[in-house]
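Note that one protein chain is taken out, while the other chains of the complex remain in position.
Letters A and B name the chains as they come in the text, with residue numbers starting at 1 for each one.
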Amino acid sequence: MAEMNMADGHEVDEVENQKRRRFLTGVTAGVGAVGVAVGVTPFVLSMSPSERAKNAGAPVQYDFSKVRAGQMVKVEWRGKPVVLLNRTPEMMAGLGKISASLADPDSEQSLQPGYAQNPERADASRPEFLVMESVCTHLGCSPVEKLAIGPDPQMGDDSQGGFFCPCHGSKFDLAGRVYKDVPATTNMPVPPFKFEGNIIVIGEDDGRTA
Amino acid sequence: MKRFILVVFGFVMTVSTSVFAAGGSNDALDTVHMNMSDKASLQRGAKLFVNYCLSCHSAEYSRYARVAEDLDIPLWQLKENLMFTTEKEGDLMKTTMPAEDAKEWFGVAPPDLTLVSRVRKPNWVYTYLRAFYQDESSPSGWNNSLFENVAMPHAMFELQGVQRLVGKIDKVEAGAIDAHAAGPELAENQKLVGDAIFELVHPGKMSPVEFDQAMTDLTSFLAYLAEPAQLQRKTIGVYTLLFLILLTMLCYLLKKEYWRDVH
Partner (left out) sequence: MAIHRHDDHKSANGFMEWVDRRMPVTKVWNEHLAEYIAPKNFNFWYYFGSLAILVLVIQLVTGIFLTMHYKPDAALAFASVEYIMRDVPFGWLVRYMHSTGASAFFVIIYMHMFRGIIYGSHREPRELVWLIGCVIFVALMAEAFMGYLLPWGNMSYWGAQVIISLFDVIPYFGPMLTEWIRGDFVVSDATLNRFFAFHVILLPLILVALVFLHLVALHQVGSNNPDGIDIYDNVDEHGKPLDGIPFHPYYTVKDLIGVGVFLMIYFGVIFFAPDLGGIFLEKDNFAPANSLQTPPDIVPLWYFTPFYSILRASTDTLLAFLGVASIAVGVLAAIFVKVKAPWRVAFVVTGLVAYWVFDNTTGKAWGVILMGLAIVCFFLLPWLDRSPVKSIRYRSLPFKIALAIFVVAFFILGYLGMNSPTPVKTLLAQVCTVIYFLFFFLMPWFTSIGKTKPLPERLTSAEH
């Protein structure tokens, strides 16, 4: 054991040995740690979405020609409810009236493709058409639509229509923009989308940014 | 102690090799020479599979997109050549034929082929695919010398042509041909598949050599299909082993260092 080497009286050697020992321990521990880190990686990755989940999350197509002005449908994309809302001129006009009471009217904090970062939060080719993940940015509930313009028990007396989250009372306008002074702080996300004739493709925009 | 182990080990080896020299499968199989890194061969196999197999058989654990990615098939080519228009590229490779219809037409539902190469082994698949022959006594008009009275008709006769069974040789003899013995004397248009001698009575679009190559491609694809991970695992394995050699060497030095204390 350790004292046996000491007994020889070569204390300098002993210091050298200790250095060597510490060095080897350090190197082995380091290489071992790299091995553990690399070894853990496949296990961590195995929990990310599988090919099945990715396929289920592939873009969905919807024929929106039947969605008339003032109507709304919900489509499932990646297991989330996506609303397709064809807004009337009155609804569009209402969006401009309430900017002052919104937390982020210009959608600077929220998630949306570049082409939907505008007051309507829609594509310039069809500004009346809202495509939005109906997922409250507070804790993930799906807000209830309040499409009617006018007094509403939840949305207030001068409501221009919007979405109300039943879980914790967050309010959004008809572009999914969040009101001030509610639990949620960001606007609801807009997924990537594109139009192909009467078909809307949700989840794919061919990499378009503006 | 060491001598003891050696004696026991030696004895076990002697006994096991002498008593059980014979064994294994009873079928006479041809050896398929696959090259799993030959992407072109796998691609040709995939095309044959989709065109000739997938209309009746499914590969329901496999996805088109994965096959395309693994075999370097561009997405447009996948969609144009390998898929039905209604399918998404991430879909499972299901057959278009409803199972009930298939059962009515063939008597049995055609089995799923995703794992056939792991259940039957590639040599069996390769021999089976080449062993169809014309047989009027069977309901489909076809028979197979490796899988007698199989319900499946010859799906690729337009490629291979029509062959008839001339005779069979001894199975053990057939099994030895690849290794060291020469085969029986064959006429120009005759061919030995497994233990069966066939005569080509009506040539197909491919020559016998081309057809064998095509079946090698198809067998390789089925082998890939049964275990897609095999394309990656050997590469990862080499790096893993190199790393472990390094780590073990370090551990050895570390142990030597510490054990200098122990006398």
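As a working rule, a contact is a pair of C-beta atoms (placed from the backbone, for glycine too) under 8 Å apart; a residue touches a chain by one contact, two chains touch by 3 or more.
All of these numbers come straight from a predicted model, not from anything done at the bench.
When you scan B:Leu186, B:Val201 or B:Ile236 for touch with the missing chain, the hit is B:Ile236. Residue B:Thr114 is the one among B:Thr95, B:Thr114, B:Thr127 or B:Thr216 that touches the chain not shown. Not every partner is drawn; the one left out touches chain B at residues 1, 4, 7-8, 11-12, 15-16, 19-20, 23, 60-63, 66, 114-115, 118-121, 226-229, 233-234, 236-238, 240-241, 244-245, 247-248, 251-252, 254-256, 258-259, 261-263. Summarising the interface, chain A meets the missing chain with residues 1, 28, 42-43, 45-48, 50-52.
Assume only the chains that are shown with their structure count from here on.
Centre to centre, using the average C-alpha position, chain A and chain B are separated by 45 Å. Taken in their complex, chain A has these residues touching chain B: 1-2, 4-5, 17, 20-21, 24-25, 27-28, 31-32, 35, 38, 51, 54-55, 58. Residues 63, 65-66, 88, 90-91, 243-244, 246-247, 250-251, 253-254, 257-258, 260-263 of chain B are the ones touching chain A in the complex.
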